[in-house]
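Okay, structure first, notes after.
The complex is shown incomplete by one protein chain, all other protein chains being positioned as in the whole.
Per-chain numbering from 1; labels A and B assigned in written order.
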Amino acid sequence: MRDSTVAIDISARSAYAERLKRAWYRFSRSKLSLLGLLMVASIIFIAIFAPVVTPYPEHAGAFVDFGNTMHPPSLEHPFGTDAMGRDILTRCFFAFRGALIMGIVVLAIVVPIGTAVGLFGGYFEGKWFSTIVMRVTDVFLAIPPLVLALAIAALLKPTLTNSMIAVCISWWPWYARLVYGMTVSVRNEPFVKAVELTGMNRFKIMFSEILPNHLGPILTKMTLDMGWVILTGASLSFVGLGEQPPTPALGTMVSDGAKYLPTYWWISVFPALMIVIIILSFNLLGDGIREMLTSGE
Amino acid sequence: MKNEEALAVQNLRVNYKIYRGILKVLDGINLTVKRGEKIGLVGETGCGKTTTLKAIMGILAGNAILSSGRVTVNGKVVLQRSAHHMVRKSAKRVAMIFQDPTASLNPVFTIGEQMELVVRYAANRSSSAREAAVNALRLAQLPDAERIHTNFPFQLSGGMRQRVCIAMALAAEPNIILADEPTTNLDVTIQDQVLKLLKRLCDEQELALVLVTHSLGVARETCDRIYVMYAGTIVEYASSQNIFENPYHPYTRGLLAALPRLTGEGIAEGIEGRIPDYLNPPQGCRFAPRCEHATEKCFSTKPGFYEAEDGHFVSCFLYETERGVASDVSHSSDTES
Partner (left out) sequence: MSVILRIRNLKKYFPTSKKGVFVKAVDGIDFDIYKEDVFALVGESGSGKSTTAYTVIGMYEATEGKIEYKDLDISRIHWKRPIQLKKNIQIVFQDPGTSLNPSKTVSQIIGAPLIIHKHLRGEKLREAIINALNMVELPSEYIYKLPRDIGGGEKQLVAIARALSAGPEFVILDEPTSALDVSIQAKIIRTLLKLKEELGLTYMFITHDLSLVRNISNRVAIMYLGKIVEQGPTSQIFAEPSHPYTQMLLSSIPVVTKAEEAFKPKQVQSTGEIPSPVDVPPGCSFHTRCPLAWDTCRKIEPQPVELQPGRIVKCHLYSKHKATLSGAKL
């Protein structure tokens, strides 16, 4: 018995390794997804090690050097300096931290809530309580997320936390809808019927039988959304409803620099470019993940 | 006229490229269909019977590689692949019937509109297209052809839709019909009607029929001659009667034995094992790993065709001594290219 158990475990491990290898093959078929992965990895690396990789870490805070204001891009300051004489490259890299935290925290809140609502609504589709839950979801969906977030952020104090709350409120319905649709389509599949008829608890059916089949699309959407959540966060901080100075935020930096356009273009163009790069990276990665999870042979 | 070849497939080899490598699916298929002859191409899931049909029609999937072969339709070469050149023309006067009639009819056009298109483009007649369409529907024994002409596919039952597909195939005025599992989705009583219809129409209009099916019974009731396929090769071919009364190849025998009988003889063993991995198919006979008679030779050398009886060819070394090598094997070398 012992020996056969070991043999089974070995074959299980090799089957798992084979599955990973095949997934990696599908992912790496597209050079763009590899590029996306590399860029996302670099962004995360830079955000974590910002104090080490940036040339002037002290510029991230309330630093003023009136001797060095409005320097155009040079070797010393690759992205130039702003009206306070701070290095824009340094401030951009530090702003990655806030942007990523925004994305991660928002998704960490939004995905479980949206998924649970969608699973519940989908599994009990046709029942009155499911209908109520899904209509409420529709109401939230009907309001453009940025407008809703703006309204909520304006009501509350303009802080990073509050702008996250605002984005969360406008974002969960998208996950609820996605999961709802997928749940409705597998709810009547024989594999769900089989465990129902065996007498499995309904919550267990929802979370352990149905949910694992949705993980791929959810993961893909999360990756794609990472960029969009960061963009929404930047939009909020652009109008002054996000991270407050002196902490660097990409949106705030773009809006600060906008006053000096077009002469001192680098002050807002480089932070804006960083936003573009972040969104692009997550989108490329998301496409790669989608490719990996959906394409057969 | 009757003995002319309507369709000839010679040494057809098709591979598919996938992530893990190259699937060597068709391994030298040879078959001939005479004018007005009904042949059955029988085999289990994954034996390459549908790939064969697709290669003949020129509708192989994007990752398919045609590595050799020649297809002749009505005396004209429509497909030829050799080391030096490639010929590809569209086959004329060939119509196809698919397994799923629902998927092969466009849901947003009426039956009449779809059929008239076929009449105009395939049969090249624009005047009286409507009449030709209604006539074809009548030929397919659809009650009230005038009404059905104005119906949408969803208004018809599955059996009627398949009749419409048959009518549509007829409207193209073919002399060869390729049918891919035309009755698999139908109930047994409807299957019986559709097969009888198909058989009668082929007889009346002297159409050649290639019927691809997994059901030995269906092939027996419809076809004059039967080719049995296994793992991308043809293992045995003969007249329907011979195949069923005197099967020679161990695979054909196993397959026949596995069928439950209406007369009730219990359930047989089936055939042990499963079809080989096309990535790495057996060197010699592809059935060897599952064959109880297999010898060393079977694993190393591909068997040719041996004539076990008049017109009954078997690709198995067990019958090598019977009558020597059959003439058909000579097809496998591309003499004309």
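As a convention for this text, a contact is a pair of C-beta atoms (placed from the backbone, for glycine too) under 8 Å apart; a residue touches a chain by one contact, two chains touch by 3 or more.
In this text, all values refer to a predicted model and were calculated from it rather than measured experimentally.
Asks: Identify the residue among B:S127, B:T263 or B:T321 that touches the chain left out of the display.
Replies: Here the residue in touch with the unshown chain is B:T263.
Asks: Of the listed residues B:E44, B:D100 or B:E113, which contacts the missing chain in the full complex?
Replies: B:E44
Asks: Where the complex has a chain not shown, which of A:V52, A:A142, A:L155 or A:L197 is the residue touching it?
Replies: Answering carefully, the residue with contact to the hidden chain is A:L197.
Asks: Which parts of chain B face the unshown chain closely enough to count as touching?
Replies: Missing-chain contacts on chain B: residues 44-45, 157, 159-160, 187-193, 195, 214-218, 220-221, 244-245, 254-256, 258-271, 274.
Asks: Which positions on chain A touch the chain that was left off?
Replies: 4, 7-8, 11-12, 15-16, 19, 189-200, 209, 212-213, 215
Operating definition for what follows: only the chains that are shown with their structure count from here on.
Asks: Could you give the separation in Å between the centres of chain A and chain B, each centre being the mean of its C-alpha atoms?
Replies: Between these chains, centre-to-centre, one finds 52 Å.
Asks: Flag every residue of chain A that touches chain B in the complex, lowest number first.
Replies: Within the complex, chain A contacts chain B at residues 22, 25-26, 297.
Asks: For chain B, which residues count as touching chain A in their complex?
Replies: Residues 18-20 of chain B touch chain A in their complex.
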